[in-house]
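Here it is: the structure, laid out below.
Up next, chain A:
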Amino acid sequence: MPAIETRDLQRVFSGGITAVAGVDLQIPEREIYAFLGPNGAGKTTMVRMLTTLLRPTGGSARVAGLDVVEEAGEVRRAIGVALQEAALDPLMTGRELIVLQATLHALPRGEGERRAERLLDRVGLSSAADRRVGTYSGGMRRRLDLASALVHEPQILFLDEPTTGLDPVSRKSIWEEVSKLNREGTTVFLTTQYLEEADKLADRVGIIDDGRLVAEGTPDALKAEIGRPHLEVVLSDGRMDRAEEIMSRFGKPLPAKDGAALVELERGAAGVAPVVRALDEAGLVVESLDLVQPTLDDVFVAKTGYHLEGSEGPEAEVDQAVEGDS
Partner candidate 1 sequence: MNTLRVIGALGLRSIKQTFRRPQLLAPILIFPTLLLAIQVGGAGRAVDLPQFPEVNGFLDFMIAGAMIQATLLAGNSGGIALALDIEMGFTDRLLAAPISRFAIVLGRLAGTAALGALTAIWFLVIALIFGAHIEGGVAGAFLIVLLVTCSAVAFGGIGAAIALRSGSASVVQGLFPLVFVILFLSTAFFPENLLLEPARSVAEWNPLSFIVDGVRDLVISTFSAAQFFEGVAALALMGLFGVGLSAAAMRGRLRRG
Partner candidate 2 sequence: MGLRADLATIRALMRRALNEILRVPGAAIPGVLAPAIFFLGLSAVFGNLTLLPGFTSESYQSFLIPVSLMQGAGFTGAATGVNLARDIEQGWFDRMLASPAPRPVLLAGLVLSASFRALVPAAFLLVIGFSLGVHWPGAGGLAIALLITMGMAIVAAAWGTTLALKFKSQSASPLMQAGMLVLILTTTAYAPLALLTGWLQEVARYNPVTQVVEAARQGFVGPVTWAETWPGLLALAGLTTLLVALALRGMARTAD
């Protein structure tokens, strides 16, 4: 039984605005599935429908095997939700908030308090637990939001843009937590506008644009579908035409860029060594060599015709934070 399943799911708002124009999804249990798309693509509307906050105007959706409209109450019992706003009451303390969530989920008081303690510890908020949420930083709020979504140990977790607006370190800690949850058996459905997030976290990615699913698959499969990696070579003595001639034996030549000769590699990374050997045999000295993989942005551009915003900058920072100095 899929954890999340939708058939031609639609949502049209009054005024004729179509936010979701017929989406089919089949998400198996224990998968991390990322919905990737720009603002206004329909991501939040999808999440709201799947979490019973919004009624679909067409099609159907089943979460944990339950219909989101007919069995809304039971769906709410099975899911954990952390929405975009990280809407937290600034007058409450972190602990009180999680305990309230526990009460809403009908957990007895003692049990709620025990779980709150464990969860606060897990997300690193133990020391701030009894401070008012109004004093928390953005990263702390997201972590608290995540913790409170977990208090009833849901099978399926919905995260709407969980790291938007966070600094790289906070973002990384959320990713680690989500991965860990998934390893423990939780299905995760998350929406994001960050390519890096989808690429690194998700088992499968669905690209949504203008209310429609335009592509779906594992990050690698999507990238492979778009194209193969290419090699960028710069020679120290500038005999680029010679380089291009040699390289064209190993794959399709691409337009030169910034003084570098480009060739698409049929066999991916395995094709690098032969090229290097051939250049070497021809007496050409390589100054720099770059193997460039297609990115999800390339996938996005191919499917939608434009770049996803936010694909640069924050991602580069996050890369450095995560990769260290590689």
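For the reader, a short list of remarks on this structure follows.
Criterion: a residue touches a chain if its C-beta (ideal position, glycine included) is under 8 Å from a C-beta of that chain, and two chains touch if they have at least 3 such contacts; residues count from 1.
Here is how the candidates were picked: all candidates are chains of the complex that A comes from, given by their letters.
For clarity, every value in this text was computed on a predicted model and none was experimentally measured.
Screening 1 or 2 for touch with chain A: in this complex the touching candidate is 2.
Only residues 51-55, 73-74, 76-77, 79, 81, 83-89, 91-92, 99-101, 103-106, 109, 132 of chain A touch candidate 2 when the two sit together in their complex.
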